[in-house]
Structures are given as C-alpha cells and as structure tokens.
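Excerpt of the complex: some chains, original placement.
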C-alpha cells in the first residue's frame, strides 16, 4: 500500500497559521488562528469585525482613511459562516457564500452611512481575477472563455462597481477600460498626494478621476496588459484582444488546475471582443493585419518599461 | 455596449500607406498610395507595370539585370483586378487571383522573349512559404500537413520552376533539395561575382549552378533547416524530416491563426517523407535510431554558425 497513516497525518499538519496582522517592517502576529473548518468558516465575520473597528475608530477620530477590505470567500472551498448555510435559493456553499459577502458589504456601507461619510468616500467593489470554474459546483461562473489562472477573458474580466454619493450619478453603465492599477493612481489623486510619488519608480496605473467623476467621463486607458508571472501574454486595445501567448485548457472546466501556457507561432491571435466576446474565432490577419503592428508597438513600449524599471523580487515568483 | 463608432473609426484609420519605393540609404516615397479596396485590387497591375518599365529600360540599355518580382496576390484577402473577377472556373477570388498572377507571369516572359534575352536570362518562379489554409475559401490549398506559419511541409514545401532557354532541358522533374537561399548564391555565381563576397559574413546558401544546368545535375544541398523566428524547429535530410519543435494546430485549418509552437520532450519526431509525405505517423526510434544522431550533428553544426555569426537585428523580431 502506498499510504500509511503517519504520512497522511504529516501532510495534514501542514496548515496555514490563520489571519496575519502586521505593519510594514513592524511586528507580525497571528490575529486569528485557523485550525478547523469551523474556524475557517468564520473568517469573513472576523474580517468584517476588523474593518468595522478600523472604520469606526478612524472616522470618529476625524482622520482620512484608505481601506482595502478583502473577502476570503468566494474562493474555494467555500465554507459559509453557520448562519448562512442553506440561505441561498440553490443552497450550495458558493451561493451561500455570495450572500454572506453581500451582507457584509451592506453592513460596511451602512456603517459609512451611519457615520455620515458617504458623501466624501469613494467606494469601489471589484475583484482581482475572474472566477475559478475548476471546482464546480463550488465555484463562480461566467460566460467567458478560460477562468482564473488564464489571460482569457474568463481570467481577467471582472465586474467593477463604483459609488460616491452625490459625486457619481447612480445607474450608469460604462465600457471604458479600467485596470486595477488605476485604483491606486486615482486614489492618490483624490487623496491629494500625487506629487509625493517618487521619481525613480514607474507606475502602471492611470489617474482615472475624470473618468469616474465627470459627466460622460471617458477612460484615459487605451490598453490593458495581461501577464502570467513573468510572461507577457496578451493585451486589450479598442475592441481587440491580442494574444502573444495562450492558455490551452486540457480538461474542460479545469483552467487553473489543468491548463498549459503555450507559445504562439508566427502571428499573434486576434479576437474582436465586440463581435466575439467568448474569444472563439480568431479574426487573424484577415480582419486586422493593419492593427497588429500597432498592438505590437504597445507591447514593445510596455515591455520597455519593464526593462527600464525592472520588477523588484519580493519573493512571489518561482 | 462595448464598441462605439469613435473607437471603430479610429481602428479603421490604421492603414498601410501603399507601395513604397526607395533605395538602400536613399529616399523613400509612397509610389502608389492605397486607400480603398479598389486601389488594393490594382496592386499587381501596378507592380507589373513597374517591372515592365524596369526590364524594358534595363535591357535596352544593355545592362545586366536582376529582378525580384513579388506578387501581392495570392495572399489574403484576394481582390482580383476588375478584369479578372469571375474569370476562373470556380469564380472565387483566390482562383481569379491565380489567373491574374498567371497572366502577369506570361506578360513578363513575353517581354523577355520580345527583347531577345531569353537565352541569357535564368527565370525562377517560386514562393517563400506554403499556402495559408486559414481563410478558406479565400486561400491556397495543398495536400500537406500544416500551412503557412508552421514548419510542417504545408508551411515550407513550395513548388519551384526554373527556366533558361537553351540551357535547361524543358520538362525535367527533379527532387533534389533546394533552399531559397541557394538562389542568392547561384545568382552570384552566374553573375560572376562570387569572389566579391565579404569574408566576415556567413552565407547559408549553396551555389546550385551545376544542379540547375548540368545534365542530370545533382543537388549539392544535403540538409534544409527550418526556423520559426528565433526557434530552430526542424530539418530535412535525405527522405527524413526531423522535428525538434513542433506546431500543433488547435483548430482545423487555422495554422497561422491558431497554432502553437511546442517543445518536444526527450526525442525528436522523425517522419519518412517518402513513405509518409503528410507527416502523419512518426517513425520514431523504431525505424531511425541510427539516423537521429546524424541529424543532431547537422543541427548542432548549423546552430554553431548562428553562434559564430549572430544574426543582425534588422528590426523584424519581437
């Protein structure tokens, strides 16, 4: 027999410590240890409490604040907090978790309202990657190709909701391009500290304040660049998505767990996302031969910034 | 909605300038601007006129000449000149374009004949890559695997017709290997300037004068090497094709637009083109284990020349 209980038990003892609390260069402590599924299921409740505490204290103090509230759910496996179990119509963990996330969002918004700061707080709700469809039925879902772990639309296209009472007209839908890095620059601008950016660094983000706030604001972003670790894979420009490396999913619905990154031969693959949002039929040289050189220029300029301002190795890569 | 007319119009303004005329280091002008499909359809007529003018003037002047006449057709999309529309039995653009190319070839040959230089002019008709099958029904066609943009036979095997009145016996068929680079060296030899080649450069071509002209001439070329950009992919030796990297076409008939370049694991893939010209069943180690070391030696020697005489970056690569 391959396994013996000793080996298995050994594997089982490899656990994350739990929620870590710390400051840059400062001390680091396990704020909430996680040693069981039960504790794991409460993680977003704990995080909510932390944010409530931080917001309450900071707002009361009159200080400006900048909060990134990251949910643990809806990743996989999903363990909704006990009071959310079976609360979704489908009564499935991922859907129950969605309701939990929705509730917490509402609680945080209610707090902002109660504290009277909605008129001077910009709220952005978004995700850092597309849904992981690998683990159905405990996974998100979307109509796109690919999923988390790829640079197909299923991995990089995420919803974004922006709210600012009195500043942004509710109900608008806008298809301008926006990148997560733009949040950083826009925040700096709104915080009035744009001039404090160091000169010797390169910032990918674009200040999108006008896009978000102006009536009929237009995105200042022309191109979105998509990377997988150290590989530049694709870019979005106008209606077009141009792939320079592609992911092939070997088993249906197993993107992050069973897709391979592949070099393209001679020509990039081009998709017209307006006509073909599922990226099924490359338009090829037939429809876009004049635009590929333009896209290639963008790519080269972008990679040029990487060469001029190389990434700092902060230990994330292999 | 994703698209707005502004974006689309912007993309549409990205056009090629048209036919460029210039000399090395000299001036560069747009000799024939192209701003419409109608102008595009006339491109080979314009090019024919240019060649006719060049040939007439040069021959009349008594100067020797060296002309490379490149057709725009039959690339994709094909827009036959108006008078060729519907002229092929199939009445399809690619076939109409073939007739246009055929006519122009005949016109140029007739000019050579009329000018009385057929006896001292070597004419070679060939292509720089296999047909692009991606865009059926507006594409070439062939019985091989792969197509333009791959190093399968469909991408690299092209017909070659050689004509010299009085010097080459018409009607011969010869299966000796010949590479496009051989045309360069053979031309130098026939032009009597072989001794003017610089010493500090490496030339891949082989002088095939004897192969083309001698009775029962034998090709001096033993191996053909096949690259994709900076990747050495395959070589042809005797009846064998040995692949060191391969192209996998993800969607049928979408070679250049949907194929990926893949590393081979431990062993090269070997095909016997005599028994298997469609490269369907690799012979593997079973039939060729003694020859692979020999092929590997060729590959190493070839790559060695690249290391000793590195390519000059003339801006084509990524």
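The letters A and B name the chains in turn, as written, and every chain counts its residues from 1.
Going forward, a contact is a pair of C-beta atoms (placed from the backbone, for glycine too) under 8 Å apart; a residue touches a chain by one contact, two chains touch by 3 or more.
The shown structure was predicted, so the numbers you read here are calculated from the model rather than taken from an experiment.
Asker: If you can see 2 copies, how many does the complete assembly in this structure contain?
Answerer: The complex in this structure file totals 6 copies.
Here is the rule we go by: only the chains that are shown with their structure count from here on.
Asker: Enter the angle, 0 to 180° in steps of 5, of the rotation superposing CA atoms of chain A on those of chain B.
Answerer: 120
Asker: What residues on chain B touch chain A, complex-wise?
Answerer: Touching chain A from chain B are residues 1-3, 7-8, 10-11, 14-16, 76-77, 134-135, 149-150, 228-229, 247, 250, 254, 256-262, 318.
Asker: Of all residues in chain A, which touch chain B in the complex?
Answerer: The contact residues of chain A facing chain B are 175, 238-240, 244, 246, 248, 262-267, 269, 273-274, 277, 282, 284-286, 290-291, 294, 296, 299-300.
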